[in-house]
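Note that this complex is displayed minus one protein chain, with the remaining chains in position.
After this line comes chain A, so read on.
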Amino acid sequence: MPEMSLKDSIITSLSAQEPWPDNVKLFQPYEVEQILLPDNASCLAVQAFLKMCNLPFEVEMRWNAEFMSPSGRVPFIKCGAFVVSELEPIVQFAANKGVSLCSKLSTEERAEMRAYMSLITNVLVNAELYISWVDQDTYNTVTRIRNSSVYPWPLGWIQTRSKRNAVIKRLKALHWYDKTLEQVLADVEQCCNSLSQRLGDKDYFFGTPTELDALVFGHVFTIITTRLPCRKLADTVRRHVSLVALAKRVDEQYFKRA
């Protein structure tokens, strides 16, 4: 597609001229009252990625972050004149500025890394969405209350309904909605198995930290630290000791607010 590559190359050349500014802001929903499991995981993944790259940023919490984001999904960063949302485009954006974590990787390793990132976004993210929005218990006691906490009545009720419909539509399209909780957990189990097989006893997936480690950290850490009525997801992930160890390692190295 020539138009696409032209647009890409303009953005590349424009953004490459400027170095990473100091006043970069990362927008996300309120962590204590509002944020939901899937959003929290992706926000944490982006934060971990930026910290791994040593890029300075400030976290800014907004109740309407979701509606400010260009793609409708959180988190997003504002960097000079650019607004970029979600992990993959942000990684691309940083790479355009000459900051990359996978420059030492061979092309095959890079292909492998992209495949494992897909594994996470396809399995773990959908499982998180399933637990938060489809599992009745979790939806009634956690998701519904947190999601509507920032809106006045009856807007909260309407917004939660429409968001739930959107999530269910997505899960239906991907054939996740017809699964039972057991099938979802079996998929998660298989995904974690694949990840821990690949990780083996190394510190990071490819020796040094990459965006894959950031993504794994974001999801594993969020799943095991979020308290939900349905404990099964956390229990499934917690059984994979090497992944939990990786999450702790990243947390200690990059997030210890000493």
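The definition used in the following text is that a contact is a pair of C-beta atoms (placed from the backbone, for glycine too) under 8 Å apart; a residue touches a chain by one contact, two chains touch by 3 or more; residues count from 1.
We take it that contacts and distances are computed from a predicted model.
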{"item": "Name per UniProt, for the chain absent here [options: \"Rab3 GTPase-activating protein catalytic subunit\", \"FAD-binding FR-type domain-containing protein\", \"Centromere/kinetochore protein zw10 homolog\" or \"Metaxin-1\"]", "value": "\"Metaxin-1\""}
{"item": "Omitted-chain contact residue, chosen from A:K51, A:R170 or A:R249", "value": "A:R170"}
{"item": "Residue touching the undisplayed chain, where the options are A:L37, A:C53, A:V91 or A:L119", "value": "A:L119"}
{"item": "Missing-partner contacts on chain A, residue numbers", "value": "1, 3-4, 71-73, 107-108, 110-112, 114-116, 118-119, 121-123, 166, 169-170, 172-174, 190-191, 193-195, 197-198, 200"}
